[in-house]
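Apart from one protein chain that is not included, each protein chain of the complex appears where it belongs.
Let's turn to chain A:
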Amino acid sequence: MRAVPSVILFTTLSGAGFGTLAAAGLGLGAGPGVWLAGYGLAGAGLIASGFHLAHPLRAPLAFRRWRTSWLSREAWAAVAALLVLAAPAASALIGGPELRFLGALGAGLCLATVVSTAMIYASLRAVPRWHHGSVPLTYLACAGTGGCFLTTAPGVTALACLALAVLLGAVFVLGDRRVAALGLTRGWATGLGSSGTVRSFELPRSGPSFITRELVERAAGAGSPLLRLLSLLLAGLAPAGLLLAGTPPAAALAVHLAGILLSRWLFFTEATHVAALFYRGDLTPSRP
């Protein structure tokens, strides 16, 4: 699938932002700075998502189909979370009382937003690598870890980072196995497989198209063990080490976010749509 910068930025920044806001709402780390960072990250992510739309001005229409569409649900959850948490945030800024109930409610909405974002991808049966419970789990784990940096003790955050690295690594391996086990072929997709091996003779195009760009192409780095390892290192291992070495949490958070950006880039470019079977005939992330 096409790894679009706006969507990578959106899922990374708003994930960490809503994670931070959830932690702040639960009263883990008080203080105006935490609230501002949470709102800043979440807001920046949401603005980035607008750049993905061909008609961003029609985005308000996206609230209409919440009954069936995870993208619509995400829009509702995000707006609700930001509104509900506005009161505890304002109260923290002016040194007022800690509004526990609204904070907890907002934290729940933040997590609902992250799950909705993940479900946009996990609900797509046509993208086998995404159609799995590990996607919402990973998105929640990333947001939760990102939310720890500015709100909890460095030791706890470091532990969360290490756990995240293990999870991300496992998801790479299990995802590869799961897609390979499906054994989907060009013969299956075309329905011609029962009479022999199906080889692509000529493609229905003289150049790239929306379909090849969005669904079929993969970056050269897709499936690269080196890049996968680097994403674990940056998202989990390095920030854990930095925190234990006494580096300021904000600096460690920056390293962590760089790792999440890389892992999201891999998330998109390694996933392949079943329509790719009509073209290149396989769904594996790496080239043979």
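To be clear about the criterion, a residue touches a chain if its C-beta (ideal position, glycine included) is under 8 Å from a C-beta of that chain, and two chains touch if they have at least 3 such contacts; residues count from 1.
Heads up, the rule we're going with is that contacts and distances are computed from a predicted model.
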> Any idea which of "Electron transfer flavoprotein subunit beta", "Fe-S-cluster-containing dehydrogenase component", "Oxidoreductase" or "Branched-chain amino acid ABC transporter permease" UniProt assigns to the chain that's been left out?
Replying inline: "Fe-S-cluster-containing dehydrogenase component"
> Who touches the missing chain here, A:83, A:156 or A:203?
Replying inline: A:203
> Which chain A residues touch the hidden chain?
Replying inline: 1, 52-56, 58-59, 61-65, 68-72, 75, 120, 123-127, 186, 188-192, 195-211, 214-215, 273-275, 278
